[in-house]
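To start, the structure under review is shown below, and the notes come after it.
Omission of a single protein chain aside, the complex is shown with its protein chains in their original locations.
By letter and in written order, the chains are A, B and C; residue numbering begins at 1 in each of them.
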Amino acid sequence: MANLRLSREYSVLSLAAPEVGARTRPGQFVMLKPAGVTDPLLRRPFSVFEILRDSRGAITGVSILNKRAGRSTKRLYDLEVGDVVSCLGPLGLPFTPVSAPRQAWMVAGGVGLAPFATLAESLAASGTPTTLFYGARTSDELFYLDFFGRLGVTLVLATEDGGRGVKGRVTAPLEQALKSVGADGAMVYACGPEPMLEAVAKLAARYHQPSQVSVERVMGCGLGGCYSCVVPVKHGNEEANLVRSCISGPVFDGAELVWD
Amino acid sequence: MANLRLSREYSVLSLAAPEVGARTRPGQFVMLKPAGVTDPLLRRPFSVFEILRDSRGAITGVSILNKRAGRSTKRLYDLEVGDVVSCLGPLGLPFTPVSAPRQAWMVAGGVGLAPFATLAESLAASGTPTTLFYGARTSDELFYLDFFGRLGVTLVLATEDGGRGVKGRVTAPLEQALKSVGADGAMVYACGPEPMLEAVAKLAARYHQPSQVSVERVMGCGLGGCYSCVVPVKHGNEEANLVRSCISGPVFDGAELVWD
Amino acid sequence: MDLSVRIGSLTLPNPLIAASGCFGYGLEYEQVVDLSTLGAVVSKGLFLKERQGHPPPRIVETPAGMINAIGLQGIGVHRFVKEKLPQLRAHGARTFVNVCGSTLDEYVEVCKVLSQAEGVSAIELNISCPNIKEGGIQFGCSLTGTYEVVSAVRKATHLPVIPKLTPNVTDVASFARASEDAGADAVSLVNTFLAMAIDVETRRPTISNVMGGLSGPAIRPIAVRMVWECYQLVKIPIIGMGGITNARDAIEFMLAGATAVQIGTQNFVDPFVWGKVLAGIEDYMTRHKVERLSDLIGAFDPSPVRGDKPVVGTNL
Partner (left out) sequence: MDLSVRIGSLTLPNPLIAASGCFGYGLEYEQVVDLSTLGAVVSKGLFLKERQGHPPPRIVETPAGMINAIGLQGIGVHRFVKEKLPQLRAHGARTFVNVCGSTLDEYVEVCKVLSQAEGVSAIELNISCPNIKEGGIQFGCSLTGTYEVVSAVRKATHLPVIPKLTPNVTDVASFARASEDAGADAVSLVNTFLAMAIDVETRRPTISNVMGGLSGPAIRPIAVRMVWECYQLVKIPIIGMGGITNARDAIEFMLAGATAVQIGTQNFVDPFVWGKVLAGIEDYMTRHKVERLSDLIGAFDPSPVRGDKPVVGTNL
């Protein structure tokens, strides 16, 4: 267990969990809870950020990109080496990767960057041309740019204060790109705040590109037991159904999600 | 904050609390709770063990002799330097010291040693001849003997396994001593398990010596608010009354406590 | 910033009241908190005569709560009037007296004594103590019983009468209504939930009375619901309580319809809670541009939220 503070809100929590690491596919998540802690009671869901390996390349665990949002995330932020975290996973359905000549466009808002580290690795391994559209509040909150750079990912950045990249929302450069997307098309992957997800899914649809969107719901169990995490999903002309995002997601076809 | 483990059950927890230290008199207690912890909910009572001083003799805080008994005491045992403990006190009525030629006999069972470190210091300062009757399960659980030795306290030890001192209960050597108590008499101070307290109070009475007994009750507040900590106390021929041990104790006249 | 609230004819400088049985007779806390800075102080429950209460052990901790069965140990109303009231007055405390009775006559009698004393601001009628058979719960669990005892006391005193309701009923709001109909000036709720914990190692009770009352944060979500139910049914002010630990919790009760709030168990955990909650309320009022705290009473907007993100953590 290590806990690298990236800022006063973000940290990368490394967990010794070789089995979880070995089985995780990009976009899957884990349910975490500091061991022995009874308050908060419930686990919290986190995307797997990196698959950790030792010097010989053997998988040793996973890391989590943790953003302080409330009690559990603060507790995780404060953890020290040696503290034990109970980690359940990997859970949920992963992203479906695409391969060249189709392009992969990853759209991340804030902590929504988390699932894209593993996805970028997997896309790089298959040689898929990949772009990361990455928006944050300030340039200080743009993390791991080198990591994506090393994988050959094209970076398109946006900050709300204009400190780095485009000023404003990341959906603006995305729309620009969508306007001139080539004949081979792009698969748009998105993770971030709900309004961003909605905007991305609708933009992708408008420009006739498929999208895969990772949604965030309050999750009680992560295993399909509690029905707390539902999202309205519509297949073709059927009526919308409330579907559990922990087992039928968190990644959904952006065209099938119903935004209300 | 320091936490010195004496054994797998006992530790001495040092708290930076100069005001508490400055105001504590022997036999008083504090109500502790690790900061920010909501489970367990309630504070727990602990005798002040030592008054801590810096190299120049200025009071810096207090220490606690903590014995793992359940959830809170385990948590306190596990604390590390830097952890914050909320400390309310000093609370309760202290021991009333005696002075020469009367002797002071302190009877401690296990963690019941705690209030006697400060009492011994105060008795030593007034030159009162002092004896510590100290019983524990094994010789490993006899702590701070040097400390009391340095103060000139006579030590009478008892262990249940006979590993050191008398084998069996500490009340046996106490009774021996009571049989031959001099004309100036002795004040018997006691702290430890309830059956020991009862035996000590009754022995003292039988040999016509006064006793001051520190009782241990479940305490919800330590300030007289909840009425959880009552003990039956009888003044002379009055009917027994249930009296709050947090504010009218924890130290009581052994002759006035009613044992049921 | 105006933190005052009104309960009938009374104006309290702020809505924070020390709950009965959790603050002794008030005087125990004079060194910890300036009693005049509290909205009010509620005394321990008092019968006509002295009572010894139940033998210890009397409390046991449970997850986010505690069970107590003190059994209403107390000095009786006469000693209270003689020994405690003058000092409480001297400290400038607004004193509510929690009144118990084994019979309707005893309730009336105790209230009469208090009416003649100086320094009682209101009577909190304890018809809800779960810990003793003769503690009024037979009144508090029956609508007609509630109506009768409140009416009788109403006639016997000029002081504000505030029945304290038990949560151990199917429909607490109907009891608030019965109290209102009988002339109560306000209601306070909730008293503790009847509960029990077994020591599995010995298979024996953890407290001498076997059953006791559950209080503390554990019960807060049920108590808030009950306050909201009552707020929708009655017009008289509601004094809300049950697991309040901080300003957020106090405001939650006020939004649900409480005019004032009581703090019990948390005062054990942290006797300095009062200043902290007041400061937190002021901070909230500043942040939310609330000029008069009383504007928050019942200001909960129950129209459903939609979407994915409630503020989960803030309810812990």
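Criterion: contacts are C-beta pairs under 8 Å (C-beta built on N, C-alpha and C of every residue); 3 or more make two chains touch, one makes a residue touch a chain.
From a predicted model like this one, the values you see are computed outputs, not experimental measurements.
Checked against the hidden chain, the listed residues C:27, C:88, C:182 or C:214 yield one contact partner: C:214.
The chain that is not drawn here is touched, among residues B:67, B:169 or B:217, by B:217.
Only one of the listed residues, C:122, C:182 or C:251, touches the absent chain: C:251.
Touching the omitted chain from chain C are residues 55-57, 60-65, 67, 141, 168-170, 193-211, 214, 216-222, 224-225, 228, 243, 248, 251-252, 255-256, 284, 299-316. The chain not shown here touches chain A at positions 33, 38-43, 86, 88, 217-218, 220-221, 223-231, 241-242, 247.
The definition used in the following text is that only the chains that are shown with their structure count from here on.
One finds 48 Å separating the Cα centroids of chain A and chain C. Annotation: 57 Å between the Cα-based centres of chain A and chain B.
Distance between chain B and chain C, defined via averaged C-alpha coordinates, is recorded as 37 Å.
For chain B, the set of residues touching two or more other chains reads 38-39.
Residue positions of chain C touching 2 or more other chains: 63-64.
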